[in-house]
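Note that one protein chain is taken out, while the other chains of the complex remain in position.
Here the chain labels run A and B in written order, and each chain numbers its own residues starting at 1.
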Amino acid sequence: MKLTLRVWRQKNADADGAMSTYEVDGISPDMSFLEMLDTLNEELILSGEDPVAFDHDCREGICGACSLVINGDAHGPERTTTCQLHMRSFADGDTIDVEPWRASAFPVVKDLVVDRSAFDRIIEAGGYITAPTGSAPEAHATPVPKPDADFAFEHAECIGCGACVAACPNGAAMLFTSAKINHLNVLPQGAPERETRVLDMVAQMDEEGFGGCTLAGECATACPKGIPLTSITGMNKEWLRATRKAGRR
Amino acid sequence: MARTVWNSTVGKKTVMAVSGLVMLLYLVAHMIGNLKIFFGAGEFNHYAHWLRTVGEPFMHYEWTLWLIRVVLVVAVIAHAVSAYQLSRRDIKARPSKYVHRKPRASYATRTMRWGGIILALFIVWHLLDLTTGTVHSGGFETGKPYQNVVDTFSTWYGNTIYVVAMIAVGLHIRHGFWSAAQTLGVGSRTRDRALKTTANALALLLTAGFLAVPVGVMTGVVS
């Protein structure tokens, strides 16, 4: 396959960026999208040019590092991570636009690499269950109904890649935040911090400069792990409940 | 608690949802009232007069109406201010656009924002036209709403403005009702279809109900 790539190049956070055009040839349909970029980078290095910087690590769709907007879609045309997108999803001769996640809470570090530390701070604000090592009761002391366990798992699958923010017209982090809240709040172990968790995480999310939700649904469409839009509904419900309870205290 | 609500994006959305539902409730009543126009000037004008005497003798003349107006004004202001602040925040959160644009991404957002602005302008015109008569096209007469309505819908621009606004109302309710349900946390996977159907039905019913009046005037059923 022969392809034309238009890639966002930006030297560092302070520099201005622009799209640059590259031609790549000899691309196999079995290559992953990132292997295609590897091929481009090998050529760039040998020709003395700066290779395209992009985040990637596990390349099996679970670490959440890879983060490219391909032809306007976060992670490209298939519902998966960029590393699991294969070139067979494109046609010979295609022109492909590659851009970084865009959101003011995710500033560009270089080229296609962005700073997603805002997500870490949202988790730090309350995305955990306080269970210091050694303090745990016997695992079977508290049975968890299977539907609840499955619900928790479904939301715990979030890989924190940020595609939801990248796809959202408002740069909102609602899906990311709600996934963790739903995961922990449904479990009996998460109950003692149920209210503070949702209030603190939502407050931190706002603090980081993410936008609000207009329920456009783009986040859930882009999510490689299929976190449902109703996750946000669940978070809203938890938030209202917590606010009412806090108001009564 | 009020501070928590107002300072949070989720809280502001709640304000929007609640104020939106208040306005929706009003719209349903308003539309039912409007349909009385098909039963003649007598019944319509009598209904308009009754609106001012509701609650008597407990309430004084027009007290109830003013109460409703105050609630509505509060709802409109709360809705608009939240919308404005949230929109500003949203635009700030996504300052640079993608070079490769996807139109669908912002359909709902755009519909709500532009639809909201259209509706706000419409409300101003609508009040000046049929409540105060300031910009009314014929000879506006207090206490004769039947004739006033017929006058408005006898002009091409009156009809145009109204039709555009009612379509905007429909689209706004279609996304807004479902959206409010999600914001208030009543949506769920099992309920999603029912909510969407309700939203569509409400939107269709209200648009059709409101449009019936100008159509009636244009076709001569109401004159």
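Everything that follows uses one rule, which is that a contact is a pair of C-beta atoms (placed from the backbone, for glycine too) under 8 Å apart; a residue touches a chain by one contact, two chains touch by 3 or more.
To be clear about the criterion, contacts and distances are computed from a predicted model.
The listed choices are "Phosphate acetyltransferase", "ABC transporter permease", "Proteasome accessory factor PafA2" or "succinate dehydrogenase"; the UniProt protein name belonging to the chain that is not shown reads "succinate dehydrogenase". Put simply, the missing chain touches A once the whole complex is considered. The residue from A:Lys2, A:Arg88 or A:Arg244 that touches the chain not shown here is A:Arg88. Touching residues on chain A toward the chain that is not drawn are 11-12, 28, 30-32, 34-35, 38-39, 42, 44-46, 48-51, 53, 55-65, 78, 80, 84, 86, 88, 109-110, 113, 115-117, 119-120, 123-125, 127-140, 142-146, 149, 152-153, 156-157, 159-160, 183-184, 187, 189-190.
Assume only the chains that are shown with their structure count from here on.
Chain A and chain B, compared by their mean Cα positions, are separated by 37 Å.
The residues of chain A lying in touch with chain B in their complex are 6, 8, 19, 69, 71-73, 97, 99, 102-105, 167-172, 199, 202-203, 205-206, 209-218, 228-230, 232-241, 243-244, 246-247.
Of all residues in chain B, only 1, 4-5, 7-14, 86, 89-102, 105-109, 112, 175, 178-179, 181-189, 192 touch chain A in the complex they form.
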